[in-house]
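Quick notes on the structure that follows.
For this depiction, one protein chain was excluded, whereas all remaining protein chains were kept in their positions.
Now for subunit A:
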């Protein structure tokens, strides 16, 4: 029972909800997706084969967002635990019936689309943690037993995702979940301890290489190697990073122009329509184009944060901020990766990379953000509100 339910005297009803949505955020999202269509069209060599399905998905995603926005935020809170449980079951299911793509078990073929439960988990986890902290009295937040619970909530799906194996999503889940705990007010000391522990773990992973107790797969070690020194193996494992940097750098200030990017058109770029799509944007539209996309992303975050700060409800604020952080991690990891700041871990660029699951899940998440925005309790005189 949250504060919200007792203070919803002024919440928009019916079609009023549509007007009460955060339209600036919708426009920003649409603009970002629009950039995605342009780049996908270009990357396909002036062909609609990727841009068109991506548009349908975005249309479907917009529908999902609107529907989610209309649903009261307390409904989302109430189904959080269920959503989390269901996603866990799906994650377990891909272990057994999942299809393999890119060397890892990741999706379930639903016929009309391929569902990646690990994508869904990014949202479910945020919901679950927000609901947990909504339920937990703030005074107990930093007590060890109550810190352990969300840690388990985070680590169970992380373990399953790591088994696929999908290092990129695992990192996103851990950092995203951690960010929600941080927002909820868990004591600094825990984070300091975990960061110290993580440093220790990284050392252990690197030390375990080649021994019987090797902690991660060989290909993941190789990605680390090539990240640290891509030039040593320009035609082998370092090829992706080297070519990606060449594409980015050769764009210069203003880029080579629409459809003029040679690196992508001539297939020097790997995964040019998915994980490495940012390089084509940067190659064809230059520093200005790349910066524009980054600004759009940061504006989306900013609008989420501003929206969250006006919310009096703990769940709504945590969900909005948690989703904003998850979204941030998405593009931050992807951009770092293609610019050679982070190892290649296989994280797509949100709203832009070609892909169904990620797009739909992201739009669902923004729908929940919109729902929190629409259903926030308002002070007297704020907006045109109806009595309940």
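We adopt the following convention: contacts are C-beta pairs under 8 Å (C-beta built on N, C-alpha and C of every residue); 3 or more make two chains touch, one makes a residue touch a chain; residues count from 1.
Criterion: contacts and distances are computed from a predicted model.
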item: Complex member absent from the view - protein name from UniProt, among "histidine kinase", "Peptidoglycan glycosyltransferase", "Iron(III) transport system permease protein" or "NADH-quinone oxidoreductase subunit K"; value: "Peptidoglycan glycosyltransferase"
item: Full-complex contact with the absent chain, from A:115, A:171, A:277 or A:308; value: A:308
item: Of A:286, A:343 or A:367, the one touching the omitted chain in the full complex; value: A:286
item: Sole contact to the chain not displayed, among A:35, A:88 or A:248; value: A:248
item: Subunit A, residues in touch with the chain not shown (by the definition above); value: 1-3, 6, 137-139, 179, 182-185, 243, 245-253, 262-263, 265-268, 282-283, 286-287, 290-291, 294, 297-298, 301-302, 305, 308-309, 312, 314, 317-318, 321, 325, 328, 332, 335-336, 339-341
